[in-house]
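One structure is given here, and the rest of the page talks about it.
One chain of protein is taken out of this complex; the other chains stay put.
As written, the chain order gives the labels A, B and C, with residue 1 at the start of each chain.
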Amino acid sequence: MARTIDLNCDMGEGYGRWTLGADEAIMPFITSANIACGYHGGDPHVMRKTVALALRHKVAIGAHPGLPDLMGFGRRAMDVTSLEIKDYISYQTGALREFVRVAGSDLQHVKPHGILYTMAERDEALAQAIGEAAMESGRGLILMTLASGKYDATCRKMGCRVASEGFADRAYNVDGTLVSRRLPGALITDPVGAAQQAVKMATTGKVLTLDGVEIDISVQTICCHGDTPGAEKIVRAVREALEKAGVAVKSLRDWLPAQ
Amino acid sequence: MARTIDLNCDMGEGYGRWTLGADEAIMPFITSANIACGYHGGDPHVMRKTVALALRHKVAIGAHPGLPDLMGFGRRAMDVTSLEIKDYISYQTGALREFVRVAGSDLQHVKPHGILYTMAERDEALAQAIGEAAMESGRGLILMTLASGKYDATCRKMGCRVASEGFADRAYNVDGTLVSRRLPGALITDPVGAAQQAVKMATTGKVLTLDGVEIDISVQTICCHGDTPGAEKIVRAVREALEKAGVAVKSLRDWLPAQ
Amino acid sequence: MARTIDLNCDMGEGYGRWTLGADEAIMPFITSANIACGYHGGDPHVMRKTVALALRHKVAIGAHPGLPDLMGFGRRAMDVTSLEIKDYISYQTGALREFVRVAGSDLQHVKPHGILYTMAERDEALAQAIGEAAMESGRGLILMTLASGKYDATCRKMGCRVASEGFADRAYNVDGTLVSRRLPGALITDPVGAAQQAVKMATTGKVLTLDGVEIDISVQTICCHGDTPGAEKIVRAVREALEKAGVAVKSLRDWLPAQ
Partner (left out) sequence: MARTIDLNCDMGEGYGRWTLGADEAIMPFITSANIACGYHGGDPHVMRKTVALALRHKVAIGAHPGLPDLMGFGRRAMDVTSLEIKDYISYQTGALREFVRVAGSDLQHVKPHGILYTMAERDEALAQAIGEAAMESGRGLILMTLASGKYDATCRKMGCRVASEGFADRAYNVDGTLVSRRLPGALITDPVGAAQQAVKMATTGKVLTLDGVEIDISVQTICCHGDTPGAEKIVRAVREALEKAGVAVKSLRDWLPAQ
């Protein structure tokens, strides 16, 4: 199984006067940062600062585009067309890319934010639109998708450079989907538990579902959520446990094959 | 005097359900399009469509970033810092650039929109910030500035690749500034008058002020405003008059020296 | 059948620099104006001016609240909760009401805008939330609903003061729903056709569907859309035809029974 893995986290989700997440504390432990691009969170100043923070820690940078719903933090499904989604992704990806370029680097990946990520799972046309947007923004650009999901399969079939994602801090259903946040046990808030799940995924390609069933899961990147209290402890525990288990924790750009 | 000139116009200033300007009618006659980037007007869909329209007519594309004031169309001065302005320009320039790149081309220039253009004239630190934003976004990127103005001088001194701009459809004061829109005679709405002013600027390096004084003006690009009724007639008349006068009307990228 | 009817139209849907619709031309012919409240269109200046225009023509004023989606003009379904909808309606209703009060009058009605109107038809909890929002904003406040629809039935059952709405310029399906805008024949753009449909609805309580079937429809208010080219001709034709047919065209507040 995977002896090399990427560790990603959502970053830069403050906006104007408002802050969110413990970016400073988390950045040292991850290898890929998904930076908000202004639609669900993040503003140009936050973006510039978060890009600088990531580069300081040699963390690879990805665009984290969301729906145009600041009030709902990009977490409410909207009935948008495939073309609208493509345009929103291009806009936000470009905006973030400029800050990264000005700082002397370039984008590694794109990861749709919030409900957009879920919508891609439910709607193949949307998954395809996201895949197209990523490919049009650059052949080498990596797209993060839900491991074992339909959106993942669709984008791989299209020839996208995909990194399948597993979650250290979320419980799984037997069909490989995530347990809804509304259900008890959906969130793994214990650093030890999250670290164990991450190590299991990375070293055995398996994950234990909430029902206690072991299912296959093939991941190239593991996500920890950054906006929960104590997130920095979870991220740190995951990172340390992975390394202790002999897994190389490295940015995707350094090892993920080109498509 | 100038025997080659660029002809620019603001484009893509619709937003969502709302349209503005006669982009389809004007595009065939200009050589550079300043495309709105979402802050004062323009949305991702309008941006994609306007980029396609420009490319169809082989018109060079520039970012037209504005203040974050959709309700005020970027026409109200805001007390923003130099760093905020830089960030707003980077954000918007990058967003537009992505659409241009996806369509197989790249940006030619940047032109600040509305009051931002005026603020740069009044505040040297701001002018400098705009110059820096443009230079950081790419050495070859051209910045449009008001001919004979302080913002123009500041950016030239910094080593920016500057194209000084004259206006075909606006009256001038004796100090080279534009007559305020609030004063009578500020707008030249007669196509013949606008064409004459453009030809005079391009061929003699002079312009007749509202007071009837002839002053020097050195321009590499001439602007016609696109959001006035009948704008397409003015643009067409200007283009035809310039060519009739033996002036080559060409995109800046084809002839403006690199800095 | 109805010998008195209200004639309503969406008004004040411009925003900032952008205009929409022929408010000045249409206002003299209607009896109720649904004024946009800033979320899908309309801004505080447009709202003040539109309120003044309505009062000048003695037209009754209603709030026309929409989803918080300016870029999509409130026409894209969003997965909002009932409580969110209530809050959006309260916010927008209050904002408009202030302008009406300052001008010496008060609100007559509320009519959800765009997809919100359609969402209420599909989702009973949402219909109920809208009904509650209207009732909490004032017992006498009238709520406009789709005649023969589920949203209408839900709100009537709740004790809302409801005005069932018919459309002069839209074709009907046999189940009383509107023919989708994407289908041919959905829009009635001929003033004579729209006027005939309005008169038939008002005087006989029937409407001829696109399939040529006559169905029952009980309406207290008839809507003409204001944002189609030539809308003012349709509205005028509808008004004149109604009066010629002996129907009294009057604002709801003057005759609709209190609940």
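In this text, a residue touches a chain if its C-beta (ideal position, glycine included) is under 8 Å from a C-beta of that chain, and two chains touch if they have at least 3 such contacts.
None of these values were measured; they are calculated from a predicted model.
Participant: In the complete assembly, which of C:C9, C:A54, C:M71 or C:L96 touches the absent chain?
Facilitator: Spelled out, the listed residue whose C-beta touches the missing chain is C:L96.
Participant: If I consider the whole complex, including the chain that's not displayed, which of C:M47, C:M78 or C:I188 touches that chain?
Facilitator: C:M47
Participant: Taking the entire complex into account, which one of C:L83, C:A125, C:L183 or C:V213 touches the absent chain?
Facilitator: C:L83
Participant: Which residue, A:A25, A:L55 or A:L70, contacts the hidden chain when the whole complex is considered?
Facilitator: In the full complex, the listed residue that touches the missing chain is A:L70.
Participant: Among B:A25, B:L55 or B:M71, choose the residue that contacts the chain missing from this document, as touch is defined above.
Facilitator: Selected residue, touching the omitted chain: B:M71.
Participant: To test your reading of the contact rule: which positions on chain A touch the chain that is missing from view?
Facilitator: Considering the whole complex, chain A reaches the absent chain at 13-20, 41, 43, 70-73, 75, 227.
Participant: If the missing chain were put back, which residues of chain C would it touch?
Facilitator: On the chain C side, contact with the omitted chain comes from 38, 44-45, 47-48, 83-84, 87-88, 90-99, 101-102, 136-137.
Participant: What residues on chain B make contact with the chain left out of this view?
Facilitator: Against the missing chain, chain B presents residues 68-69, 71-72, 76-80, 115.
Keep this in mind: only the chains that are shown with their structure count from here on.
Participant: Using mean C-alpha positions as chain centres, tell me how far chain A is from chain B in Å, no decimals.
Facilitator: Taking the mean C-alpha position of each chain, the two centres sit 39 Å apart.
Participant: Give me the residues of chain C that touch two or more other chains.
Facilitator: In chain C, the residues touching two or more other chains are 71-72.
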